[in-house]
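Here the complex is missing a single protein chain, while all its other protein chains stay put.
When the chains are written out, they are named A, B, C and D in that same order, and each has its own residue count from 1.
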Amino acid sequence: MSLTLNLLLNGIAMGSLIFLIAVGLSLIFGLMGVMNFAHGAVFAWGAYVGLAVYNATGSFLLGILAGTVGGIVIGWIMERVFVRPFYGNHVAQILLTLGLMIVLTEGIKMVWGPNLLGFEKPAALTGVVDILSDPFPIYRIFTIGVGLLVLIGVHLLLSRTRFGIIIRAGVQDPEMVQALGINVRRVFSVVFALGAGLAAFGGVIAGPSFGSLHPDIGMANQLNAFIVIVIGGIGNFPGAALGSVLIGIVQTFMAFYLPDVAMAVSVAMMALVLIWKPEGILGVRR
Amino acid sequence: MRTKLFNNNLLLGIMLVALCLVPFVSSSKFLLTMLISVFILAVYGMSYDLLLGYTGIVSFGHTIFFGLGAYSVGILLSKTKQPNMLWVAILIAVVGAAVISLIIGILSLRVKDVYFSMITLAFAELFYIVSSKWSTFTGGDDGIPYIRVPTFFNDRVKFYFVALAFLAVMYLLLRRVVHSPFGRTLQAIRENEQRVESLGYHVLRYKLASLMISGCVAAMSGGIWTVLQKYVNTSVFTLDRTIDALLMTIVGGVGTLFGAVLGAGVITFAHEWFSSLSTQYPLFERWLMFFGILYIVIVMFFPQGILGTIREKWINKGGSRNAASERKRSESVL
Amino acid sequence: MTMLQVEGLQTYIDQFHILQGVSLSVERGRVTVILGRNGAGKTTTLRSIMGLTPPRNGRVVYDGKEIQGLAPHAIARLGIGYVPEDQGIFKDLTVEENMKIAIRKLDAATMERQEFVLELFPDLKIAWKRKGGNLSGGQKQMLSMARAFVNDNKLLLIDEPSKGLAPIVVEKVMEAILELKKRTTIVLVEQNFLMASGVGDDVYILDDGHTVHQGSMEDIRGDEDLKKKYLGIAI
Amino acid sequence: KETASTTDSKGGSTEPIKIGVVTSKSGALEGYGTQELNGLKLGIEYATGGTNKVEGRDVQLLIEDDGGKPDDGIKKARKLLEEDNVDILQGSASSSVASAIEPLAEEYKKIYMIDPAAADDLTGKNFNKYVFRTGRNSSQDSLTGGKYAVENLGKSFFALAPDSVFGKSSNAAWKGTIEKSGGKIAQEEYAPQDTQDFTPYLQKAIQSKADVLLISWAGAGGAALFKQIAELKVAEKMKVTTGIPDIAGIKAMGDGAVGLQGMTAYYYGLPKNKENDWLVEHHKKDFNGTPPDLFTAGGFTAGIAIVEGIKKAHSTDSDKLITALEGMTVHGAKGDYTFRKEDHQAIQPMYIVKLEKKDGFDYLVPTLVKEMSPEETAPPITNK
Partner (left out) sequence: MAQPILETRGLTIQFGAHVAVNGVDFTVTPQTFTSIIGPNGAGKTTFFNLLSGQLRPTAGTVAFHGRDITGLPVYQRTRLGIGRSFQITNVFPNLTVLENVRIAAQGVGGGSFRLFSHYKKFKQYEEKAMHLLEKVHLGGKSEQIAKNLSHGDKRKLEIAILLALEPKLLLLDEPTAGMSLEEVPAIIEVIRGLKESGEHTILLIEHKIDMVLDLSDSLAVLFNGRLLAHGTPEEIMGNELVQSAYLGGLYDDDVTG
């Protein structure tokens, strides 16, 4: 396999990991407009809960399930108790979710300690396959597949149901949505919890790929999620997916050929996209 | 009208006098250090409030200017080994901040809301990367230690008064700005940008000016910060520093200017207090968590920040018909 | 028979006492018009009935049930449609989506009603894929009404529908209201006296948060003094 | 604050001796900070024979959290120096924090006993006479690993390091050692600190046909790197060497790292001396049965050095302490540590180990391949 193809595949795999974090944020931030700085912490919680259950039961599937449920619960509580009064108020959201981020991260340290925890791949997904005679890890193929499934799933959910438009309408004018007979509170709770659940799900999937967890793992990955959402167009799912893959690929190539500027590449790309097309690659002008 | 209460000069005068007395009633050098850092950070916070509270733009890159100030003092003093270059360094910082804010503003102010925030975040990140890559110049993560500052500043009491004066002057200056016709225009821009445009104002120019003033003030506070720390490293360009500014203004009360002083005080002392408790009580072992809880509590119970909420309560009692925000309306539903 | 009974409604917004005792009695199958000068409290009355600004005192009895204190969505689900004075169009959603979000139950009858409103406002058909925010003022007003008309509502609260509409459209709206009257009950806030008197059966006049007059449309039409006193017009 | 028992003794000051510690009790380096702190407490206990008294004075530890941030480190150090009047400073887990605090030691004329911050500059260009370091510096790491690697693993190296100040300086140090020992760095690669996918670098390494893949990686990414090395079976094609992390880090590497050879500053099973035996025993007793870890030894030795220094100087006066400590040899967890007169860096034994599976351990145990003497790994003196 040529180096280029290898880099490309790796970039896509990395992109799909970014997407798994970004997809939940795309609901919460992209659709509901909540500046959620605690998203990464939910992602981390998902990963930790997933790991704990995986280690205890030996079943990765159960780990995924437990992590996702954990995320949903955290998201539900977060929305109900804290976020609800502050829709549309970015300033309050920032402070609030930063606070939640600290609390959740410290919570992880309380339960699992501050040190690295190894996250092994499930046996079935370990190892490499040869693609054009070069090795490529099976787990990475798995993440690409999961990323695709999630994209399709969320897309179907939003296009087949009224969720998408109710949320977009609800952010702009919750009163009017209520007056049309929709319990907008409940819809918001559900979607927020769903976003958190997706983040947590992403955490469990990403865990083995990272190989180990540390409590700040969420913070480290959350910025990228924000970036791809902006690049793809806020509130636009295919856009977030495209942005993820783009960032994944560009970062992989840059890291390889020009590591000195690789750190800057995602933010620089975001700045360029915003200056060139502020509404994002797939976004529509508002 | 509504700013009257807290810009009450008498009240501020009393506070100023009280602060002036601190060095004479307390011999704690550490308390003075803490207060000095509160004063410096408060200026930084106020500069941010001009953007957030008065112009209505959320910058995630404010630390660029703080960092510029901090580094220009750090680098110039340590390279020249001339403590008196401090003033030159601050001048350079201010001019540099003006130029860079202009450039960043022109590139980023075309877009709005979150998009603006994200562009500024990107710029801050670039500054951080440059500072950490260019380590021969900036010392990278390990930073520049042994910065020699004018001996005057080694006397903590003198420094205290300089910092207090700095705060007072900057406060008066910014207050003047926000109450000037210019400042009023900024507030109108915050409320409804298109409409301001249609009233014959060149909105971009106002926003740029706001960004530049804010950047210059932040650069000064960054410069003085280095004088206090005698050390500077890449942390001055991290998102954390911007978040500090954001937190100080929100905690104190957005759009109150003086709130940033309260915010800086609350955050600095709470930080110190919680982290000290951690060494005494096992309960506070994870003290950062209490810090997080503090933020949550402030948002939940002081939705307009400390000063903002007090002010709102006060005004409501006075019965003038000023209160009630749009947020409240949606709150009743959500 | 009384469809909606409002008694001694008192509503506060923050500490301001906006409604200080509004009472209405809306009869089934009739059009009740609320008149009054700017700031009289007409909009607030409708919002209080909808639960958007919940009243602090007083009762709202709808179809025999007390509904004050219910959440707005619950009230809407009882079959009350609301056309707010600022139209409440979701500007990022297309006309189609604006309609879709309003439809509570997708059945044949609803589709029929949708036909009816699109017949009534053909402009909406033309603008079907346009963003709500890009509609013309009148089109927004039409869309807002269409959203309320498309459901099987038993009561419609309509706040200044004629505002911004071309005369011919006003005429059509009047016809529509007369048509709707056969199926539902309507409360109408209106500044256009021509329209109000054209469709109204009963009239309430509000001033300063109080009900200051109630009577039939006929009486008002004939009573120049009353018109002058409360409405400042002499037609 | 830690306070030890009763009062007074014969003459002199009866004031307690205050040791101010600034280290990470939160933030990314919390784990290291805790290891070192536990070691420090035990070191003092050991050196005072369990009395926590030196020269008849109580020893008090005042601990402050810097969160890994230099600004906070400065604040805390000032508090300790100004408010609490500590006699000696100790810390920190972060090199940035340590380099921010060094000038304060000079300004307030107090000894600053550094551990475990490893940047060479701390006892190099940023040195002042109040600074001592029990911890090893980066050069000692590379001297240990580099010499051994050239002699035993192969002559040509592919060096992979994070694209950071640490990575660059670490690679530079390794390069110096390797070239001096007769090897050569065939290729250097720097990957971003937050790299999650190392496959391309590993393929480059294999293609380079170098004998040894040399990895200097600190921080979280390391575990992923070693997992990928295992997955891509790099070890079948070339030797791999690195600095072995702490126990949590080894655990996180997983079983794929079995057989990995590298240097380490400390693993509790390696040294055979009474200090270490005492340390292991008491550490397990005091801290829920956990053994001391990578940086516990340094803290432990710092505690002993402080106590022994005071005993020798009969005072906490900084100048006297400097005289006492310069050239002094301390018997610490790894054996003999000697503070060089010139730069106050403690030279100390270092180890080459191999990771092996062992019953009763849920991680790969570092087993001794070779112990290097303090002199063998003495770093160059760079503070002049």
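Throughout what follows, contacts are C-beta pairs under 8 Å (C-beta built on N, C-alpha and C of every residue); 3 or more make two chains touch, one makes a residue touch a chain.
Just so you know, these numbers come straight off a predicted model, no measurement behind them.
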>> With touch defined as in the header, list the contact partners of the absent chain among those displayed.
In response: B, C
>> Out of C:67, C:169, C:186 or C:220, which residue would touch the omitted chain in the full complex?
In response: C:169
>> What does the interface between chain C and the hidden chain look like in terms of residue numbers?
In response: 13, 36-40, 43, 85-86, 123, 126-127, 130, 134-139, 141-142, 160, 163-172, 191, 193-194, 231-233
> Can you name the residues of chain B that touch the chain not displayed here?
Replying inline: 1, 173, 176-177, 179-185, 187-188, 191-192, 194-203, 206, 209, 213, 320-326
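Just so we're on the same page, only the chains that are shown with their structure count from here on.
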> What chain pair shows the greatest number of contacts?
Replying inline: A-B
> What whole-number Å value describes the gap between the mean CA coordinates of chain C and chain D?
Replying inline: 76
> Per the centroid of Cα atoms for each chain, what is the distance between chain A and chain C, given in Å?
Replying inline: 44
> Approximately how many whole Å separate the CA-defined centres of chain B and chain D?
Replying inline: 38
> Multi-chain contacts in chain D: which residues touch at least two other chains?
Replying inline: none
> So which bits of chain A are touching at least two other chains?
Replying inline: 109, 175, 178, 184, 260, 263
>> For the complex, give me every residue of chain A touching chain C.
In response: 162, 165-166, 168-169, 172-173, 175-184, 286
>> Show me the residue ranges of chain D that touch chain B in the complex, using the header's touch definition.
In response: 1, 25-26, 62-65, 67, 69-72, 74-76, 78-79, 82-83, 95-96, 99-100, 102-103, 106, 119, 121, 126, 164-166
>> For the complex, give me every residue of chain C touching chain A.
In response: 50-52, 71-74, 76-77, 82, 84, 88, 90-93, 97-98, 100-102, 104, 147, 151
